[in-house]
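Only one protein chain is missing; all other protein chains are in place.
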Amino acid sequence: MAYLVLDQLTKRFGTWTAVDHVSLTVEKGELVSLLGPSGCGKTTTLQMIAGFLDADGGRVTLDGQDLLAKKPNERGLGIVFQSYALFPHMTAAENVGFGLEMRKVGRADRDRMVADALKLVGLEQYGDRHPRRMSGGQQQRVALARALVIKPSLLLLDEPLSNLDAKMREEMQIELRRIQRTVGTTMILVTHDQSEAMALSDRVVVLNKGRIQQVATPQEAYDRPANAFVANFLGRTNLLPGMVGSGAAGTVITIADSVWPVSQPVPPGPGALAVRPEKVGFVGEGGLGGTVLARVFQGTQWLFEIETAAGRMMVIRQHDGSPLPAERDRVMVGWRADDMAVMPADPEAASAAREAA
Amino acid sequence: MAYLVLDQLTKRFGTWTAVDHVSLTVEKGELVSLLGPSGCGKTTTLQMIAGFLDADGGRVTLDGQDLLAKKPNERGLGIVFQSYALFPHMTAAENVGFGLEMRKVGRADRDRMVADALKLVGLEQYGDRHPRRMSGGQQQRVALARALVIKPSLLLLDEPLSNLDAKMREEMQIELRRIQRTVGTTMILVTHDQSEAMALSDRVVVLNKGRIQQVATPQEAYDRPANAFVANFLGRTNLLPGMVGSGAAGTVITIADSVWPVSQPVPPGPGALAVRPEKVGFVGEGGLGGTVLARVFQGTQWLFEIETAAGRMMVIRQHDGSPLPAERDRVMVGWRADDMAVMPADPEAASAAREAA
Amino acid sequence: QEKTLYVAAYGGSFEQTMRKEIIPAFEKANGVKVEYVAGNSTDNLAKLQAQKGNQQIDVVILDDGPMYQAVALNFCADLEKAPVYDQLYDLAKMPSGKAINFGAVGTGILYNKAYFDENKIPAPTSWKDIEDPRFKKKLAIPPINNSYGLHALVMMARLNGGGETNIDPGFKEFKDKINPNVLAYEPSPGKMTELFQSNQAVIAVWGSGRAKALADTGFPATFVYPKEGGIVLGSAACQIAGSKNAAEAQKFIQHMLGAEAQTALAVSAGFGPVNKTVELPVEKQAGIPYGPEQVGKLLVVDWDTINKNREVWNKRWTREIER
Amino acid sequence: MVPYLLSAPGLALFAVLLLVPLVMTFLLSLNSFSFYGGIENVWQLGNYADIVADDYFHEVFLRTFRIAAVVTILCAVFGAPEAYILRRMKSPWRGLCLLIVLGPLLISVVSRTLGWALLFGSTGLVNQGLMALGLIATPIEFMYTETGVVIALTHVLVPFMVLSVWASLQRLDPQVENAALSLGAGPLTVMRRVVLPQIVPGILSGSIIVFALAASAFATPAIIGGRRLKVAATLAYDEFLNTLNWPLGATVAVLLLIANVVIIVGCNRLVERRYKQVFE
Partner (left out) sequence: MNRNGPVALIFHVLFLGFLLAPILIVCAVAFTSEGYLSLPTNGLSLRWFRAIGDNPEFIRAFKDSLLLGAVSSTLAILVAVPAALAIARHQFFGREAIQALFLSPLMVPHIVLGIAFLRFFTMIGLGGTFVGLVLSHVIIILPFALRLILAASTGMDRAVENAASSLGASSWTCFRRVTLPLILPGVASGWVLAFINSFDEVTMTVFIASPETTTLPVRLFLYIQDNIDPLVAAVSAALIFVTVAAMLVLDRVYGLERLLVGKGRD
């Protein structure tokens, strides 16, 4: 049986529907990420699960029990708040120890567990400091330690790592994964960092304007997005207009002067080709011609913007030392037929895609 | 002449030195990022430039004028605060309009500029809302709009995009770049997101424990880190212990059973080889043998953890559809001699590297 | 620019009478405006002391006891001669010649007739009746900084073989016999009224004028002079030394002594007249010490002795009785 | 420099209008008094010696501070939760209830105490009600007792506590309470461990106001307590107004002032130190 079930959960602020009939089942020990643009209702959803906002409709059950009927303090779940919500009058250690105290953990055990938790987030030397005297990232780590130390069976994380540097974030990600595996904690993670979501989650939930767009494993959602919004939201996508027709080798799509074989069944006529920038490479011939408008270094990758006859395209290449074109170079780009998706030129989908951008 | 000059800037909190003799020159129109682990003094540095914290030592000049002598409100710079610091009693539009009002911009112009700024951050419909009723990302965008709308000549950005999703973040990055180019705004950006820093910055400043470690262009810092801390902090690095010796073709380093030519002058004896995970590829032969422990999907990339005879290694490969090994596969990894750095096995550097991890 | 004359005097029923019946006539006749400063004797005396050297009050009206003190403290100026003084009984004159008694009331016992009838208690006839255990926590007496309370103390001393010069028996009586009955030592006439109206107190030592005012509201309260005798309480006025309106102040005092004002005070406030020319119809005389014979039946206390010892008595009172 | 400039108007005002009169009062307390002689301009400490030596004064001062302390505690215990409850109420009700809480302040202490006197008397509504309910056989004595004074003073002063706690509650971030709930703290614990420490400045302000007003209250103890239940203010009042022994009254006042200052400043220090992080 599913561990956590959201059933048609709805929340309105005045006339604004922030969360709109959201249904979701989460298995025990699963880590599910909520993804979606800013303001799409992620925090609101978590706040309802936690009991800080009253739902305007729908049900939530945890382990078969009606959660909405319980008081927030009896739900026994751990939360990391987007705004940290640290107790300003307590030191870091007191903040972390608070939940243990509520659980009547003895002094000695508590001190040990608090020390461990602070160590975990790299703040062993900051136990005595008050939140106001800590940096943003330090505060966030205290919030994380406070939620982790009580080893809740359900953990709600609202952008818990947003103020941490890559190193620290990665460590924390590994830590979360470890806890999930060893303790079997069920986690719901809200994050704006897609690689984080991709790396950590068993499944991702993509939300837009309070509605669920897709629930799937990260790779599935990435590779087979349910709609243009998801395609666009999860990583960048090149959408190229073209014309679907029949060639010698079956269905093909013509983009400017290049022709690509299509394996899916698509009706002939105006269509669009979607291909992810990292699936596009620089080829010697047989591709789409263009000029490099800009190249941007992104650490492990380079991002290219290419002006082609079919419009602008983005190309991502790994920074692995292989020779790459420079700005203003003339290039030829190509991709494997398997990596592209072709869809009819649907005005609605196109507009949705624009909106999500 | 340099536009902004920090000269031996220092700040102590009690006995704790948060910023330690930081010197830096920034040219007009440049975008410089401050990078460093959480708590390293980034916010503190910005706060001193802005005038909210009194420096305990050092000088700051802007355009040749002593900045520390000026009152904060006369410094004319724009700031996005890590904690947003929105005026809770004003609506989003009032927040954004405040700076214009201070500059005595007429009502009509002001309304137009506020509307434009809100549009820029995608909040055109939220002008009337109070911060308490907005999502985290929305608040952050209000903070950004508030700082941008006054078109300051110096803009201090303290993790301005940390709560935005990738799409929105990218748009904002492009917007910041555009403003920098067209308006000529000088920007100092604090970010924990390295790809953001890499993508946006003309130069990056890497800080650790209040001290500057390196000032360089992003690629320089990435490819030629000044020390192990920087190497480790900017993206992941594989550090492999080995033995430097002389072979037929000159100096070589032996890692487990594989041998690599060394072009730098390194004394023979125990040494270490550093190579970035994305520079490592799977090769047919002539590499280092190992087993895939884990592979993690990260959106545009896959991260592999490989157990080799010389220790664990990380390998990043682009998710471009080419065939990749599965978990528990036996593989052979290799890299180009140009992409590796060899250093003597220095206990201090090693410990520094460990610390930064 | 009309002159303003400040008159400090008692509040309550007395104030109403002054405002309605005595002041308007004076204002009209003399073209001055009168401002009435309400307050009990000790309050007003304190005000005089505070404003010493820069007095704002022109005329003050005090109980006779405090008036002796005011005179002794040099707050009062000499009274100017005027024909009206010749119409007064002798008992109106105060020895110093700086103040004049313009009326008298008597101290006696007030009781709730309805309560007494209901509980078949006979009306009180003696000062000692307030010691009756049936009145446990039902007796109210003003404290000794109030003239009524002081009278009660002196009376108890006298009944037990002492007097002004030997006050000990009085204290002893209060401490042993009266204290258990006392609900409150209540100086405020307003509060005293309220204690009666809410039936918390059914018997009290109080003044005839106040009793009359209470009875006039329709409340079934009856006032008696005990058989050992009631005590006369004079009410005196003086012109404040250094008053900027000395002439008007003198005129005001004279006005108060006039037949018209005296009649009004008697009828509305229950003050026994001091002007020989005043004739009250018999039905209006009830409850008023009227004329020298009636006033003469009332006992007098020796203020000189009292005032000399007052400080010591006050101290004893607060420590032994009001504790 | 800035802080001095900011406090300058107040300092000037106080120097002229408060210090001068108080110094005059202190000087007065050194004078002597006799009934017929009035105040004499001699300089001596006799009044202080009298008070220190006399256990009558000790009793009065002790009673004063006992009442003030109990009233302060009661106000804090009832006023602070009430402010918290008010803050959690929904919009139209909150305004209304706030009005009910603040409204009484606008009605003269005299009238309010009169109301209590009406309720309290042996024949008052409270006793009649309790007797009708069979809870008590003989009337409870409220009038002229410390209990009555404490109840009436609490009534008079508790709105000050509510108001002052209310002001400091405005700064609280509701998410912080949510955080505590999520960690398993019950509503009471949240209040005690999370809300309370953060509103300490408000409670402290309220307590100082309440304690000071209770310790120097005059009208209520005078009306409910009567003359036998003297407190320092009524004692001073008596000396000033009845015996006219101003030097002694001034001495009582100066001592009350000193005791007040010592107690309040002491508690203030203690609390501020204990909760110093919320006062930063």
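Labels for the chains are A, B, C and D, by order of writing; each one numbers its residues from 1.
What we mean here is this: contacts are C-beta pairs under 8 Å (C-beta built on N, C-alpha and C of every residue); 3 or more make two chains touch, one makes a residue touch a chain.
Computed from a predicted structure; not experimentally measured.
Q: For the chain left off this view, which of D:V60, D:A233 or D:V271 is in contact with it?
A: D:A233
Q: Considering the whole complex, not just the chains shown, which residues of subunit D touch the missing one?
A: On the subunit D side, contact with the omitted chain comes from 2-7, 9-11, 13-14, 17-18, 20-22, 24-25, 78, 81-82, 85-86, 88-91, 94-95, 97-116, 118-119, 125, 155, 158-160, 163-164, 166-168, 170-171, 174, 187, 201-202, 204-205, 208-209, 212-213, 215-216, 218-219, 232-233, 236-237, 240, 246, 249-250, 253, 256-257, 260-261, 264-265, 278-280.
Q: Considering the whole complex, not just the chains shown, which residues of subunit B touch the missing one?
A: Where subunit B meets the chain not shown: residues 47, 50-52, 71-79, 81, 83, 85-91, 98-99, 102-103, 130-132, 146, 150.
Q: What subunit C residues would touch the chain not displayed?
A: 6, 10-15, 35-40, 47, 50-51, 53-54, 56, 188-191, 193-194, 197-198, 213, 217-219
As a convention for this text, only the chains that are shown with their structure count from here on.
Q: Counting in whole Å, what is the centre-to-centre distance of subunit C and subunit D, each centre being its mean C-alpha position?
A: The separation of the two C-alpha centroids amounts to 36 Å.
Q: Distance between subunit A and subunit B based on Cα centroids, please, to the nearest Å.
A: Computed from C-alpha means, the inter-chain centre distance equals 21 Å.
Q: Can you list the residues of subunit C that touch 2 or more other chains?
A: Residue numbers touching two or more other chains: none in subunit C.
Q: Give the residues of subunit A that touch two or more other chains, as numbers and ranges in rising order.
A: In subunit A, 83 touch at least two other chains.
Q: Can you tell me, using the touch rule above, whether these chains form a line, ring, star, complete graph or other shape?
A: Per interface graph, the chains form a line.
Q: How about subunit A: which of its residues touch subunit D in the complex?
A: 47, 50-52, 71-79, 81, 83, 85-90, 98-99, 102-103, 130, 132, 146-147, 150
Q: Quick check: in the complex, which residue numbers of subunit A touch subunit B?
A: 13, 35-39, 42-44, 82-83, 122, 133-138, 140-141, 158-159, 162-170, 192-195, 198-199, 218-219, 222, 232-236, 276-279, 281, 296-301, 303, 316-321, 335-336, 338-339, 356-357
Q: Sort out for me which residues of subunit D touch subunit A in the complex.
A: 173, 175-176, 178-187, 189-190, 193-194, 197-198, 275, 277-278, 280
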